[in-house]
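In this view, the complex is presented without one of its protein chains, the others remaining in place.
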Amino acid sequence: MAGITAAVELAEAGREVVLVEKEACLGGNVVRMNSYFPKFCPPNCGLEINYRRIRSSRRIRILTQSTVEHIEGVSGDFSVKIKTAPAYINDLCTACGKCAEVCPVERPNAFNYGFGKTKAAYLPHEMTFPFTYVIDGTVCLKEQCGKCVEVCDYNAIDLNAEEETTVLNVERIIIATGWKTFDAKKIKNLCYAAPNVVTNVELERLLAVGGPGEGTLKRPSDHEIPRTIAFVQCAGSRDENYLPYCSAVCCSASLKHALTISERCTDAQISIYYIDLRVSGRNEDLLVKAENNKNIRFIKGKIGRISESDDNHDLEVEAEDILSGRKIKERYDMVVLATGMVPNNPLEGIILTDSEGFLVENQLEGIVTAATCRKPMDVSESVKDATSAAVKSIKTNF
Amino acid sequence: MDRKIGIFICSGCDIGKSIDISRLKAVAEKHGAAFCREHPALCSKNGTDFYYSELENKELHGVVIAACSPRSKAGMFDHDRLLTERVNLREQVSWVMEPGHQDTQSAAEDYLRMGIARVAGSARPVPFRDSYHSSEILVVGAGITGLTAALEADSAGYVVHLVEKADRPGGYASKLAGQIPYKEPFNRIADPVIFKRIEELGTRKNINLYIKTTIATIKGQPGNFEVTLHGAYNGTIRVGAIVTAMGMKPYDPSALSHLGYGRLPGVLTSVEFEELIATRRYSEIPGRVLFIQCADSRDREHLPYCSNTCCGTTLKQATYIREHNPSAEVYIIYKDIRTPGLQEKFYRAVQGDDAIMMTKGAVTGVNPNGNQIDVEVKDSLIDEQIVIPVDMVVLAVGMVPTATEDLNLQYRQGTGLPELKYRFPDSHFICFPYETRRTGIYAAGTIRAPMDIPSCMADASGAVFKAIQCIEAVKRGEAVHPRSGDLSWPELYMDRCTDCKRCTEECPFGSYDENEKGTPIPNPARCRRCGICIGSCPERVISFKDYSINMMTEVIKAVHIPDEFEEKPRILAFVCENDAYPAFDMAGIKRLSISPYVRIIPVRCIGSVNKVWISDALSLGFDGILQIGCKPGEDYQCHYIHGSELTEKRGKNLQETLETMMLEPERIKTVFLEINEYDKIPGIINDYLEEIELIGPNPFKGM
Partner (left out) sequence: MLRIKPDIRFKKEITRISGSPLGECIQCGNCSAVCSLAPEDRPFPRKEMAWAAWGLKDKLMGNPDIWLCHQCGDCSTYCPRGVRPSDVLAAVRKITIQHYARPGFMGKLLSSPAYLPVAIAIPVVIISVILMMAGTFRIPEGPVNYSKFFPHIWLNTTFTAMTLFFYGMAFIGLRKFWKDMKRIIPAGGRKSTLFKSILQVLKEVFGHSKFSGCKSNKSRNLAHLLTFFGFVLLLLVTLYAIVASITHHYPLSFTNPFKILGNIASLMLYTGITIMIARRLFDRGNAGRSNYDDWLLLISILLLTASGTLVEAARFLEWGWAYHLYFFHLVCVWFLIMYLPYTKLAHIFYRTLAMVYARSVGRL
């Protein structure tokens, strides 16, 4: 979101922009979200506007499936080496879908965090931008199969495509590499290995129309609709053993999730276990809304342990309900871990970070960092930060 | 047909298998196309070569490309001389309707005719240019936000006018003793960045600072605002865009007497306490100080929102107390400690001080006890009910945004920025936080939302960038967000205007001013090109070169209505091009089945639908009209703020029209659809078809 924002804003201010993205489609974590807080609106709405802005601008060049290998030079004259994964499907693709129809290989649906499957030739998602199919080179049988090449009427597929390296000459660099979710497997005691313990980002897909439940939240183990759900705040965040900082968005995200689930499934009982409820500014309204919802319960107390029942994959959580002064053990159909943000650094060694791995403000002159790779923040803040990075990148007196 | 139109039909992606292209070509020729070409893959290299070579040396008005959605292969068929119109045969017909069926064929033919009508009814837009264009920027308020905005604008090479009502720049940030740490090391209070910024200001030649000055009036439009200043400097300047950084004021503590304010001498606000430290009056700080967090914030009676900075401020002030009095004890009573991000480390560092003690709890009483103050707290982490005897109580007070009325905008819709909630300016604050409802005027800093200093600085930079972008766009005669790059703009045929004021009232962006008689005065550079004024005008006064009442009437007329004996109803769906149209595309990509009885017309905003279009459609024999827009209300999703809300409001008016036509109220239906809800589309249409079936065919059919 931040990268797209910086790119379109700069292009509309008359600058030439190259947008480098490691995935096959734009939108990063945001495009995977079911909705935004506090408005419960779908990210695709704002993204669609931005895609349109990209489409109508002739100043943006997009390099997907590409990563930055090296940066050299000085502000005003950077040389950036970019590696692009083999383009098995090129931009002649019309997204007609024939290749996927005949493709014999399946792979986990990465866009849905591994829930469900796609063919090796697949459309990343319905709103994918750029709007083309992609072939997963790690599972494609290539010349042993070649069925997709046969059916493609548009010469869009080349299974012998090779990785490409491009060297770009640019004046300024904006880094908006964002975040990845904290690896919940590392958290002891929270039983992430159990199928019905999911992270908050996975929940976004479980709730999404394009997700495995096609808009109906079903728990992964048996595809039943969960009636009791626990949210574990600070799963990894604010924890010396994992992330010592607060990820700033998880409380609001869980409130959004709880309210969404409660609206869709009016008899679902939801419990939110928290240390401090951290929602900023007028997102407070969300908290009030949730507090007034009789099916949403707040328990001050970090969950100490989650265990899976042997019979039906239900979960038992243990915590101290601090405000009532009791230790509780409760059973849930599903548990959501509010995992935090870990910054992505595109080029370790060249891009400087603080002790937690966040990219610091003072980089090599001419390199500007933006949004969640810089510090944890929500989408609105990221957009703002990206716009701010845009103005920093057009400074004349660097 | 007097306007020559070329037509290209792509038969790729199953279009050719689903639709009889030869019959489609016949339709094109019947409608006077200059030529009609078919290609198996128009987007291929061979296809585009074919396309451009066919257009060479041809005198045409425009081109219709009947292929896939305009969202696909965008820009591929753009032409610098010709109007181009995409007819979406793939996502809207062949992927969602039964291949080879007569109804599918009819749909394709209708869409082609509609496309031709659309081009025929449009003209190439001519960019709007005002009589004068300024590239200078006005920044209102020289606090941390305003200063940052001014410095960034200057760095980017723009001349800035920085207006400050106080006698020096710096604002509230310059009154702080220190700043909450925002980078490593987080265990130390940071030096206020504001002083460096003030210093920098002195070195910049392109920033004109006006202290002790306020804004008397702002007139005009982006690219050409006329700003009259009043105070130490009196005069008029012209600027291209405006950044408002008027900041906040602390909440009025007189409403906090229940917490002892004004009642007990030892109770003061965090702002007053900050002043004690900043002015080094340490001796006035006694040995035991208690902080009450959220004294006003997160309270429906006072400030319903979280002010975001109070927790950090209290931690900072507690640190100061301890630094200057090693025997002092500090207590903090909070609802939740909110130190987001890496500020958590500051929280931890402060906790490390043995004499700073914190507990969650609710303060139930602040009472005098001799020279001391007894603070009663319930539901603390220590016990159900506790009393803490202290010498001083500090109330952590929150932020109230400064009223933007002080901008004195000479706009018909008011002198300030329209607000959304809690006096914060209205905008799409998630995706497009800078877009206020006053084009070219960008709000930044605490006026927009409660935020800390680093956040204000980022906000200022972002806002100033949007200001620069606006200046550049207006210079090129282009619209700004969300139809950025659009060269069309509203033109008024004043002879027909009845001064009804609907356009001046309903424009979400205050584009129209009024003269004394109430006649609208357009300001095209303020316009976002949503077309809501077209929807509001009862007299066909307003039109864009490529979007007008007449053009749309022709598009509607292009649909062939089967007579009632065929028992094939026709529904006309006006769909918002921003959200509903992409949702229809996704339904197509998912190969959902959509009734062939519906005809889709994309509109700039559902609020731009004019009553005439609906009455025309109904008199032509359409059995029902669907209006599909974005969600209205507090959490509106309409990109033009209240387009869909207006549609709802206008519904009543439309019902009267239906009555005069002796038609059933069900003939018009409004639906709000989110972009992701593509899965609901078949149901919405089928349900409506069932409703229509119940009331029977439109009696106007065939008349």
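To keep things simple, chains are lettered A and B as they appear, and every chain counts its residues starting from 1.
Methods note: a contact is a pair of C-beta atoms (placed from the backbone, for glycine too) under 8 Å apart; a residue touches a chain by one contact, two chains touch by 3 or more.
Predicted model, so just to flag it, every value in this text is computed and none were measured.
From the options B:Ala74, B:Ala166, B:Ala255 or B:Ile386, the residue with contact to the unseen chain in the full assembly is B:Ile386.
Summary of contacts with the chain left out: across B:Ile356, B:Ile441, B:Met457 or B:Leu572, the touching residue is B:Ile356. Among A:Asn241, A:Thr266 or A:Thr396, the one in contact with the hidden chain is A:Asn241.
The chain omitted from view is touched by exactly one of A:Gly3, A:Pro226 or A:Gly301, namely A:Gly301. Where chain B meets the omitted chain, the residues involved are 329, 337, 348, 351-360, 376, 381-383, 385-389. For chain A, the residues touching the absent chain in the complete assembly are 188-189, 234, 238-241, 275-276, 300-305, 318-322, 325-328.
To be clear about the criterion, only the chains that are shown with their structure count from here on.
Of all residues in chain A, those touching chain B in their complex are 8-9, 12-14, 34, 36, 38-53, 55-58, 92, 94-96, 123, 126-127, 131, 153-155, 208-210, 214-215, 238, 244-248, 276-285, 288, 300, 322-323, 354-356, 358, 360-361, 375-377, 379-381, 383-392, 394-397. Residues 12-14, 40-41, 43-45, 68, 71-75, 152-153, 155-157, 183-184, 298, 300, 304-308, 336-345, 348, 360, 379, 381, 421-422, 424, 428-434, 449-451, 455, 457-466, 468-469, 472-473, 480-482, 484-485, 578-579, 582, 586, 589-590, 630-631, 635, 637, 639, 674-679 of chain B touch chain A in their complex.
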